[in-house]
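All protein chains of the complex are present and in place, except for one that has been dropped.
Letters are used for the chains, namely A and B, taken in the order the chains are written, and counting of residues starts over at 1 for each.
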Amino acid sequence: MSTQKPALRLEGILKTFPGVRALDNVSFSVIPGEVHALMGENGAGKSTLMKVLGGLYQPDDGQIIIDEQPVVMTSPLQAKSKGIVFIHQELSLAEELTVAENIYLGELPHKSFGRVDWKKLHAQTDSILQRLKVGFNAKTRVGELSIANQQMVEIARALTVEAKAVIFDEPTASLTDAEKVVLFDVITDLKSHGVGIIYISHRMEEIFKITDRISVLRDGQYRGTLNTAETTDDEITQLMIGRKLDLSRNASHHEVGDVALEVRELSCGALFKNIDFEVRRGEVVGFYGLVGAGRTEIAETLFGLREPTAGQIYLDGAEVTIHSPADAIAKGISLVPEDRKGQGLVLGMNCRDNMTLPQVEGLKFGPFVAETDEVAIFDKYKERLDIRTPGWKQTVGNLSGGNQQKIVIAKWLSMHPSILIVDEPTRGIDVGSKSEIHNLIRELASQGYAVIVISSEMPEVLHVSDRIIAMYSGEIMRTFTSDEVTEDNLIQAISGITSNRAA
Amino acid sequence: MEPGTLSTFLKRGAIWGFIVFELIFFSLAGEFLSFSDKAFMDLDNMLLLFKQSAPIGIIAVGMTIIMINGNIDLSVGATYALSAIVLLDSMTWPMFAGMGNAVIPIAWGLALLTGVVLGALNGLIVWKTGVDAFIVTLGAMLGYRGLVFMYNGEQPTSHLNWTLVDFAEAQFLGLHTATWFLVAVTAAVWFLMNKTVHGRNAYAIGDNRAAATNAGIRVGPHMLINFMIIGFLASLSAVAFYSESGSVNPNDGELYELWVITAVVLGGTKLTGGAGSVLSTLGGVLAIQLLRKGLGHIGADTETVNLAIGIILIAVLLLDRQLNIKGKEELRV
Partner (left out) sequence: MSELTQEKIGLKSRRREQPVGRFSNLKLGEILARQGILIAFALFLIGFTIANDRFLAPDNIMGVVRSSAILGVMALGVTFVVLSGNLDLSVGSMMSFSTIVVLDLHDKIGPVLAIPAMFAMTMCLGALIGFLVGYLRLNSLIVTLGMLSAIHGLTLTYSGGKNMDIADKEGTWFSVFGQSDLVGIPVPILIFALLASTLGILLAKTPYGRKVYAVGGNGLAATFSGINRSRVVFTCYVLSSFCVATAGLLQASRSLGSQNTVGQGLELEVLAAVILGGASLMGGSGTIFKTVIGVLILGFIQNGLLLVGLQFYAQYIVTWIIIILAVWLDIAAKRGKLWSPIA
């Protein structure tokens, strides 16, 4: 296989962002007719690499080579014309249009006077759909299709051109098992037509099922390529994580107190079911799992944003019903949400106003907001969390991701909650702020807060948690204490592998 | 059934069901209450209804394209008035003196050109500045109306050309000239939106603009063309109406934008763009006109038509919400 000329080759790709070396001399190639997995922790550089390939980022150095010809990518459209097609995680379909119109979006065949040539369009579409063996036809409205079938439409788009390489980015994230089978058939079919496939996924079982080779990125660097048939999940995990992590700091340095939060048999429709866990004061409980495993939804339920369909929540031993975020806040629960810019902050507001937003009703001087008290709160937490901003008047949108996140955390700390839930505490944050936030989380626990950390980054969850709850598709697979946990069994638990080791 | 199918069906078919309901209701109510000795579904009555629907209807067809495309146009009433003035006034210009009836096509051409130019201006501003169409056309509504008043102050502009009046009052196969205009416009725009690349791309842009842009569809030119079309249709509506009436007041066409949008929304066009049909819009226009006539027929105050339409509009929105609610799993925001 390695004797064949690669369909697509990336050579020495370098991409830096201010303060971060996102891709450091990455080389990678895919041969016609192979399925090549691209793996790595979140933040390892996979998505940056794909954006370079799609022309959304220009590399600082290095080359993209297609059929031995170096090319400069300027847009996904141009990439497509060169035979490089992306199947995105987020679908980009026009739901009100038909399957055929979506497949040929932007390039509808036409006759004179701009009339659409429906015959040709439907004939071409039908031949593609036949190849995909799908149960819908060219005239079906895309909005009526299931997510899996919509994904098939995206894939069908790839077949309208002579694709040399097709990139699947977490294609199974929202598919059922039966739908996955269909997807894998399609991939096998593409493979047999000599298309090179780049397959990005965290799910080990899939990787072993359909890929031929596996390349691993870590911290923006290429870490090696393995032949799938000759490797094990341990070996892959080792490459992805690199160093043996120093787990010693997981050992609690402080007393763990009473149970602050207890959850029994909590379910919410299809989102998650039969969730049981408790969090004690002074303890950090990590929730680890893939995107869509139901972790965020549990947090949202505890914060009064979702209504559970079954189960009980106990705070300090007393059963409670949480009706709204205001209710949750009053009961001492705080949530640092996953989407900092969309849910955590009003970007156009200044730092102070964002920080005091949940308690503004309580900070009153007569009927007015007590602005001096607000400034005092801001100053206190600016110093305590080392928030780097010229002053409280600064618009939050102008701060770096790390400082923005500190504002969100300060917003809740200043309310003195008893339970702090932090969802993806360091997503999109530079390395320096990351470790500051990790230390802060540990420190908060030692001060007696009950902390829940939800994270998709294994080093993070290992680093900050006293116990780790591994979730897979809405259910708790296993709870690890810091003594039992290894990267290995953790990755297997969240990938849905229920071997003896992980069970 | 896939979720959303019921709501889609209701949206697409409901307006015709509503029209049938109106017809039956007003016919029966008319009988029982015997306010009128004429039958409601009298042929002449219906023909008149079509004719009276034409001015709003022609513009509403244009608004459907604009809203499918994801924009809105609040300036149509002013464009309508300005085109009407150009139509009537240009026939009296000295340079066309002595041309006899040959001036008619010239006047029509000038009026239609006015609409296209005003529409193009809106479209270009939306395209090139990136300012939201709501604001651009809100400004234009004031600006174009200013031009109308600048033209002739608060005086009406009048010119009756009897050849034109005869043409406008003519009936062919029973339908009035204005009705034929409405029919032709609906057919042409239906063809444009369903059978041409431009129409399909306009749907795609309104539905998922990012996807359309990524697929290489040029959003700007499509929006420009659609604004030119609605400008053209606003002036065509003026041509149809003022050929007969022969006199335009400077505040004619005020609030047309709101009537037109009401008709389009009743017809089920999605507010955020991407879905809608000119045929359903036509249904919306007829439903409003039927309501107006029907309430008169059963002896209700004609003024209550505003009340009824407002309530129906909000009821449609409520119904749509109920049909699209996802239940308990939804985030309580």
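By our rule, a contact is a pair of C-beta atoms (placed from the backbone, for glycine too) under 8 Å apart; a residue touches a chain by one contact, two chains touch by 3 or more.
Source: prediction; values computed, not measured.
Visitor: Out of all the chains shown, which come into contact with the hidden one?
Guide: A, B
Visitor: Tell me which of A:Ala156, A:Ile187 or A:Leu335 is the one touching the absent chain.
Guide: A:Leu335
Visitor: From the listed residues A:Ile210, A:Ile298, A:Leu399 or A:Ile437, report the one that touches the chain absent from this view.
Guide: Checking the options A:Ile210, A:Ile298, A:Leu399 or A:Ile437, the one contacting the hidden chain is A:Leu399.
Visitor: Of the listed residues B:Leu74, B:Leu87 or B:Val103, which contacts the missing chain in the full complex?
Guide: Residue touching the chain left out of view: B:Leu74.
Visitor: So one chain is hidden, and I want to know which residue out of B:Ala140, B:Ala202 or B:Val278 touches that hidden chain in the complete assembly.
Guide: B:Ala140
Visitor: In the complete complex, the non-displayed chain touches which residues of chain B?
Guide: 74, 125, 127-132, 134-136, 138-150, 153, 213, 217-220, 223, 254-255, 258, 261-262, 265, 271, 301, 303-314, 317-318, 321, 333
Visitor: Go through chain A and note every residue touching the omitted chain.
Guide: 18-19, 303, 305, 324-326, 328-329, 335, 337, 341-350, 353, 357-358, 360-361, 363-364, 367-369, 388, 390-395, 397-400, 411, 430, 432
Definition applied: only the chains that are shown with their structure count from here on.
Visitor: Report, in whole Å, the distance between the mean C-alpha point of chain A and the mean C-alpha point of chain B.
Guide: Here the centre of chain B sits 46 Å away from the centre of chain A.
Visitor: For chain B, which residues are in contact with chain A within the complex?
Guide: 2, 4-5, 8, 195-198, 200-201, 203-204, 207-208, 210-212, 214-217, 270, 274-275, 327-333
Visitor: Which stretch or stretches of chain A touch chain B in the complex?
Guide: Touching chain B from chain A are residues 76-77, 92-97, 101, 105-108, 110, 113-116, 143-146, 268-271, 300, 304-307, 309, 324.
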